[in-house]
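The complex appears here without one of its protein chains, the remainder shown in place.
Naming follows writing order (A and B), and every chain is counted from residue 1.
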Amino acid sequence: MVLKKVKRGIVGLLAASLMISAAACGGGSKDTEETTAAAEETTAAEETEADAGQEETAAPAADSGETVTISIAARGGSHVDAIESVKADFEAAHNCKIEVSGYEAADLKKNIMLDSTKPTGNFDLVMADDPWMPEFTEAQIFLNLTEAGYEADSDLVQQCLDIGKVPYGEGDQYALPFSGNVMFLFYNKDLVSDVPTDWNAVLAAAEQVQADGNLGYVIRGQQGNPIVSDWLPIYWAMGGEVFDENWEAQVNSEKGIAALELYIKLLETGANYEKNDLVAAVSDGKAAMSLGWPSWYVSGSEASAAYAVIPGKVDADSETYPAGMIGNWMMGVTGNSGNQELAIELLNYLTSAESQKIMADAGGVPTRESVLTDAELVEKYPHFPTLLEATKASKVRPRHTNWSKAEEVLGAELSAAVSGVKTPEEALAAAAEAMNDVIK
Amino acid sequence: MEKKRTQLVDHNRVFTNVMVWPALIILLLTSLLPIIYVLVTSLTDMTLITMNRGGTQWVGLKNYIDAIQDKDFLHSIWVTVKFTLLAVVTETIFGTLLALFLHGSGRPSKLLRTLFLFPMLCPPITITLIWQTMFSNSYGILNQILGVFGIAPVNWLQDINTAFYSVLWVDIWQYAPFVFLLVYVALCQMPQDLHEAAALDGANSFQRLRHITLPYLAKPMTVVILLRLIDTFRLFDKVNVLTKGGPYNSTRTITMYIYQRGYNDLDIGVTSATSILMTLLILLIAFPYIRSSFKQMVQRR
Partner (left out) sequence: MKPKRKVWRGIVTALLLIWTFFPIYWMISLAIRGNEELTSALSFFPKSFTFEHFRMLFVKHHFEQALWNSFIVTAISLIIALIVGLACSYILVRVRFRFGLRKVSFFWILLVRVLPPIAFAMPLYFIFNYLQLSETRLPIIVAHLLINLPLIIWFTMTSIDSLAQGIEESAQIDGASEWQIYSHIILPQIYPSIAAVGMLSFMASWNEYLYAVIFIQKRDLFTLPLLLSTMNSEQELTQWGQIGAGGIISMIPVLIFVIFAQRYLIAGLSSGGVKE
């Protein structure tokens, strides 16, 4: 009797756990079957394509079958909105489905990297922040577009196109500029009447505003990428370079120290804000000036905030250097994509003038001269010509696979100086040492 | 059938195996390979680049030595230990007081009990972002409230003197209810007869708390503290949203360090080695607790 009951209990338990695991795997195994099926189809399609080499007419056979899915890994937010706003036409024309997965920036990077380790990747098109380019190309994530027949398009702004070349500015094209981010000097029109064109004038203007009872210059001093992006333009404007040609860190040079001292003086006229606060403060007229990215202000173009090119010199009569940090978001075809041809076509479509015009309304930042100077768009987005000008006077961060680590240690030391824990000399000396360590 | 003295109920072999193995097999399958992988890769210089292009090399203990010699890593250990101790102690005291307060109030209100759990129920990333706006230097509501009392604005998250405690504040706010919940459950399961007997003997409520309730709570609290210890030790998302480890590394926890130096760039060798160091460290810190629950669970029989 007892035994029988035990048995029943066990059977019940087994059945329950089986059912549940079946339910759990049910969704899974179905998907797997689909995947395998899709994989088989791809091979079949490839074979058909190979045949089609001799017999052109056979090609549409692949088209008439299942629709192909092109998967894009993008940074979540306005970039996804922008792609979504133009994808329908391409889907209709090529009988395919475009799937856009948006991730937060750091997660996007990891996902793309992990996906590149697969024989056939999940992503066909991927977005990359411009400092990731050296690492991504070194890891062979991108397909070489030049080898795939890409011809340089002179309408794309040269500085943006250069980021996608490996080595920088001269080699083959691996990615195309999708979003034309470049840093600006943002200022409040009511507080600053004459836009300063050199850094001493910025300081003078900030001190004046402070004397009138408002905040002068607001820094974005959060440790890490923010403070580095916020300080480097000043350093560059003094003619400084982060590394020399042998990858020795130069930030502890006299120029570096002068730039950091100026940065701290600027902070003393204002405050240290996080980005949302900073944007609100400048738009409201609580603060006069700061540096920032274009997409911050796009929505509030009626506000009293305005945009100018970041000054590239220290004094009115000193030499001018490119100082505006460029931070384009690039897009390339993955080397392990299963649909490279279609992906290249989609890449060309997404970076075309027509698409960029439509995407501008969804928060896209164009990278083409013709779009940035398009009369209709300029009326809607008066900062586009400034953006073009700023891009042409822009500078890239050092092209090195370990830049993100170097940025991280530099950010920590800049943060120490801004917090008053270290003097600028101490902080930059420590930064240079640490940067030399991580770059090797 | 042989009957063991400590084993009061007879156990059928089949039943035992069917019950115990599914969970152990799942755990073994999902953790054994990864643990081996982590141990092995910690001895290599594997990165994304060497994974995709070949050329991963054995480097012996280099990753471990580099980490131990890196003052940033050592500093992150200090930050983590300080944070963990402060957070766990405060959360335990606060959560326990809350549980005693609510449980002692005659008829414990069901509504209040649920309400106090709310912070724990919030999605961590979202609520941390909300805290970020509240801490905002310029327009944050906390500074606005301080302003009403005539106190100058505090740069909560970017001042080196306050950032650490601001993150701590958020953690305590969110996880003191965790301690509250578990202690409260334990209080509910506490046999009432002891209390009644003591009350009959004329013990006042403080004496009963001191001599009956607290000793009873010792065991469940060991578990609660250990759980909080383990989770707080790997603190990451709050720091990542609120301060990114700044100002000047004052809030950079070990996980944040691993994330920035290894994980983010898929520097697998470094990630593995530092993760192992971190695991050893937490086992070391949690050792007294582990030993006491180990004793309770294992060696008593």
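We take it that a residue touches a chain if its C-beta (ideal position, glycine included) is under 8 Å from a C-beta of that chain, and two chains touch if they have at least 3 such contacts.
Just so it is clear, the structure is predicted and the values come from calculations on it, not from any experiment.
Colleague: Taking the full complex into account, find the residue in A:Q159, A:N181, A:T351 or A:T386 that is in contact with the omitted chain.
Modeller: A:N181
Colleague: Of the residues B:H11, B:R53 or B:H211, which one touches the chain left out of the display?
Modeller: Of the listed residues, the one touching the omitted chain is B:H11.
Colleague: Which of B:Q57, B:T126 or B:N204 sits in contact with the chain that's absent?
Modeller: Among B:Q57, B:T126 or B:N204, only B:T126 touches the chain that is not shown.
Colleague: Which one touches the absent chain: B:V20, B:L74 or B:A197?
Modeller: Of these options, the touching residue for the absent chain is B:V20.
Colleague: In terms of residues, what is the contact footprint of the unshown chain on chain B?
Modeller: These residues touch the chain not displayed: 4, 6-12, 15-16, 18-24, 26-28, 30-31, 33-35, 37-38, 98, 101, 105, 110, 112-127, 129-131, 133-134, 138-139, 141, 144, 173, 177-178, 181-182, 185, 188-189, 191, 193, 219-220, 223, 227, 230, 234, 236-237, 241, 255, 258-259, 263, 266, 268, 271-272, 275-276, 278-279, 282-283, 286, 290, 293-294, 296-298, 301.
Colleague: Please give every residue of chain A in contact with the chain that is not shown.
Modeller: Contact residues on chain A toward the absent chain are 1-2, 5-6, 8-10, 12-13, 16-17, 20-21, 23-25, 27-29, 31-32, 35-36, 71, 75-78, 80-81, 99-105, 107, 110-111, 114-115, 117-118, 122-123, 181, 225-226, 275-276, 279-280, 283-284, 293, 295-296, 299-300, 327.
Going forward, only the chains that are shown with their structure count from here on.
Colleague: List the residues on chain A that touch chain B in their complex, please.
Modeller: Contact set of chain A toward chain B: 6, 9-10, 13-14, 17, 106, 109-110, 113-114, 116-117, 135, 138-141, 221-224, 226-227, 271-274, 276-278, 280-281, 286, 401-402, 404-405, 408-409, 411-413, 415-416, 418-422, 434.
Colleague: Would you mind writing out the residues of chain B in touch with chain A in their complex?
Modeller: So the residues of chain B touching chain A come out as 12, 14-15, 18-19, 22, 48-49, 51-53, 72, 132-133, 136-140, 155, 157-160, 243-249, 260-261, 263-266.
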